[in-house]
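After this line comes subunit A, so read on.
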Amino acid sequence: MRVLMRGNEAMAEGAIRAGCRCYFCYPITPQGELVEYMARHLPRHGGVFLQAESEVAAINMVYGAAAAGVRTMTSSSSPGISLKMEGISYLAGARLPAVIVNVMRAGPGLGNIAPAQGDYFQATKGGGHGDYRLIVLAPSTVQEAAELVMLAFDLSDRYRVPAMILADGMLGQMMEPVELPEPIPPEKIPPRPWAVSGAKGRPPNVISSFDLDPYRFREILRALWDTYREIEEKEVRWEEYATEDAELVLVAYGTMGRICRTVVRRARKEGLRVGLFRPISLWPFPSEPLRKLAERVPVLLTVELSAGQMWEDVRLAVEGRAKTPFYGELGGVVPTPDEVLREVKKHVHS
Partner candidate 1 sequence: MPKGLVVIDKERCKGCGLCVSVCPFGVLTITRELNRFGYNVAGVSAPEKCTGCAMCAQMCPDAAIEVYREAKVKEGV
Partner candidate 2 sequence: MSTVEAKAPAGFAPVYTRPKSLSAARFTYCPGCHHGIITRLLAEAIDELGIVERTVGIAPVGCAVFLYEFFRCDFVQAAHGRACAVATGIKRANPDLIVFSYQGDGDLAAIGTAETVHAANRGENITVIFVNNQIYGMTGGEMAPTTLPGMRTVTTPEGRDVRTTGYPLRMSEMLAQLEGPAYITRQAVFDVRHVQMARKAIIKAFQNQIEGKGFSLVEIVAACPTNLRLSPPEAGRWVAEQALKYFPLGDLKVRE
């Protein structure tokens, strides 16, 4: 049954259907509707909705609820996500599953509330302290936003690695028809023998990211990085559109990925063989498929709502096999398809 929904609301509904039962938040535009939706709907599903005194408090409440073995989530936007970085590093270190939604806005600093993609590094390179990674998924439609939130809960539980949804203000605010996925039955949610539930008939459980002994801590981190390697092998997701005969492929994600799909259609009408490579998992980044593409496509044009962040991962993956120009917009400016098409025409000629 298709429903017309705002991106923020679809992500909230996706979380509820994934079995999220504790949601902690703090007000910030442009993810306000996600908060409001949770306030109205989560309690009706027997869930806990709590508006915290700060994003710092909210992420630490997530830490507590996750430690207690409940599916839990928080959402915010860029400046708020910066405040959560310490807590996210602790979640990663303590192997606690949790979902963090970032509805990105233009920065740095207070910036504005227009859509942007300037938090890519923060999300994918470990924005907090220490050697950790987050599973980072980037939706480009309202439908995908709902689905990726559910996937985030599943992956986060399976690997005990926090997962982040990297959306932006446009995707959060736009409305589109959505076919909502079926709710996950509670028995499908994996058990958590490690959680703090009261040491009855078992030795005490300790949720911690702390170890003074470097050799022991190294073993803990080696196990963590083994998990990251496994995720890199198994959980890469991307979409290719019209790349089979492409002479230039646009590399873009999220809202930018969506706009570039239109650019591909317009270019094709003008006889330009243009395609799109859209990463869906930003970590693990789809380096392998991008590298294969670079072996036959002469130009990979990265397009971002930033000064170029994913662009670095594109160049790392391509390693000179193809030209990797860049086109970015700053300040919350979202380029139109024609503006991107003009950029494309600098690199290919009909």
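Selection criteria: all candidates are chains of the complex that A comes from, given by their letters.
The rule we apply is simple: a contact is a pair of C-beta atoms (placed from the backbone, for glycine too) under 8 Å apart; a residue touches a chain by one contact, two chains touch by 3 or more; residues count from 1.
Here the structure is a predicted model, which is why all the values come from computation and not from measurement.
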Options 1 or 2 - which one, within this complex, touches subunit A = 2
Key: Of all residues in subunit A, those that touch candidate 2 in their complex   = 21-22, 24, 48, 50, 52-54, 56-58, 60-70, 72, 86-87, 90, 94, 196-200, 204-210
